[in-house]
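Missing here: one protein chain of the complex. Every other protein chain is in place.
Moving on to chain A:
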Amino acid sequence: MLVISCPYCGDRPEIEFSYGGEAHVVRAPASVTDEEWTAFLYQRSNARGSYAERWRHAHGCGRFFNARRNTVTDFFEQTYKIGEAPA
């Protein structure tokens, strides 16, 4: 079980969190083409290594936040609040 650092609450065990998929995927406006919409909806980078992703401290403060996790080692590089830029 991972230890995840909620930017609001600090280190907590993984069971308190729910996963939210890749971070920084900008919701496409209604005006985009079908191809652009499909890319937004379905295509994710699925990076090997450093990966920006969303978590929610579901059984805690309830806040969504972003993280960079290394998908090879499972260690977090950082977590940061929604709206903040990664360090």
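Assume a residue touches a chain if its C-beta (ideal position, glycine included) is under 8 Å from a C-beta of that chain, and two chains touch if they have at least 3 such contacts; residues count from 1.
Keep this in mind: contacts and distances are computed from a predicted model.
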Report the protein name recorded by UniProt for the chain absent from the figure; options are "ABC transporter ATP-binding protein", "FAD-dependent oxidoreductase", "Molecular chaperone DnaK" or "Sarcosine oxidase subunit alpha".
-> "Sarcosine oxidase subunit alpha"
Spell out the interface residues on chain A facing the chain that's missing from view.
-> 1-3, 13, 18, 20, 27-30, 32, 34, 37-38, 41, 54, 56, 58, 62-64, 73-75, 82-83
